[in-house]
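What follows is a single structure, written as structure tokens, with notes after it.
Note that this complex is displayed minus one protein chain, with the remaining chains in position.
And now, chain A:
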């Protein structure tokens, strides 16, 4: 892009205010929804968007929710999510949302208002250095200081957000700039000498990788959020099927491989299945795709490296390769492109058969432990049971969002995601409060879809004000509250590591969630009996036009198993009492 091009010389340039230019840029990008909240510094922009009907503005109740909703919209659709907030507190409220998207590499453009250029640095009313505040948690950010720079900057912002390893981009626009007038020309292309993501994988490396895969005796495919974001799931399924290899997904990668397929060994990591973690530890050739070997996934890196294996790592971000774990065959590139190349090379091989029968019998032996088994109760609702029934009632086709904690892990473990972009959660930053705004983003992305927000009574209260937004837009979301009156994951750690000292993890004075939901005009349900779980879920999902808040009173002391304790090796799992006895041959 030539930022210095003089728009005045363009034949069809139209003279517009900065605010109208912002709106026109968003329409040029074919944005469908902008999630936001007005305020002083963005009043010109709000006036401009009032006069257009290209995109729809969604008014939230807190800027954090606007950013989360835009983030979820992106996760569900693959398009760039857009949020609009005012300066100062509007901008700082957006920061948690931006950091959440940054940690999970979600393409997003956040437009923030700023005080007028002459007021910058004067400690003006509602002034905050947004570019400075967000610098560590954005892919890039811009402060626009001249009206003629608005269009090229927004063009760049969208380009940077969605290419390479995606991420959020902040565009901070001072109020006076939005009143100034310039000729509007939206650049058609972007060229940046400093930013050229590598998309095509190195063919020599890919050939080497295919050879290694074909020779593997104990292979493993491990995929993360990058596979989902890079739209490579279909190619991965083909590859895994052709090779008959086991596949595990990270928390962020669920849906990247169909969970109901027999080659799927479940999620891995801190709360991964026994078979996934054991196979990950003991494999001889590991193909990692769009994953980053983070601490919640591989446990102690020294313990992980203690077992010798050849690692092939495909990722669009070179800095993700060999960051925590040494890699033998690094392949930098777009996952979809690299996997397609792999399939092509594989097809040319004379012998495409792999010798993995022994490995599968080993894996099936591990599966026999049934590490996700739990003891059903007919007197108290088990949270796992609710998620299992949710999966059945929604036929595995819902968008499921979660907050952060035990319920998040149970949702990840017991809802079998067969498609990518259906499981929406904050994996990297672990932001409590995302669940409800994430559900909003999903419902806007697909208005006829079933959207379930699996949450806890701690998390839901962190953005409960959005019940109002859901009422305003008639969003038929179903909230599945697994209410155990504890900050469950904190309580679990206190039980395991702090001798049952439940410091500040009990939730007292909870609202009557049924009445609360009803006060917004929603449907509220309280379910206390395990026998009622399935019926209640059916009833809720049958109410296709209503927002239903389901308050499930669940077992207060249930724990998430398996569990790899902090600092422990991936194969050093603590299993549930049931699986432990099975392991000892008692059951």
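Convention: a contact is a pair of C-beta atoms (placed from the backbone, for glycine too) under 8 Å apart; a residue touches a chain by one contact, two chains touch by 3 or more; residues count from 1.
In the analysis below, contacts and distances are computed from a predicted model.
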Query = For the chain omitted from this view, which of "1,2-phenylacetyl-CoA epoxidase subunit B", "Cytochrome d ubiquinol oxidase subunit II", "Acetolactate synthase small subunit" or "Sulfate transport system permease protein CysT" is its UniProt protein name?
reply = "Acetolactate synthase small subunit"
Key: Touching the absent chain when the full complex is considered, from A:139, A:155, A:175 or A:296   = A:139
Message = So one chain is hidden, and I want to know which residue out of A:82, A:147, A:160 or A:548 touches that hidden chain in the complete assembly.
response = A:160
Key: Hidden-chain contact residue, picked from the options A:318, A:430 or A:511   = A:318
Inquiry  = For a quick check of understanding: of A:51, A:193, A:395 or A:501, which residue touches the chain that isn't displayed?
reply    = A:193
Remark   = Interface residues of chain A toward the undisplayed chain are 131-132, 135-136, 139-140, 143, 160, 192-195, 317-319, 322-323
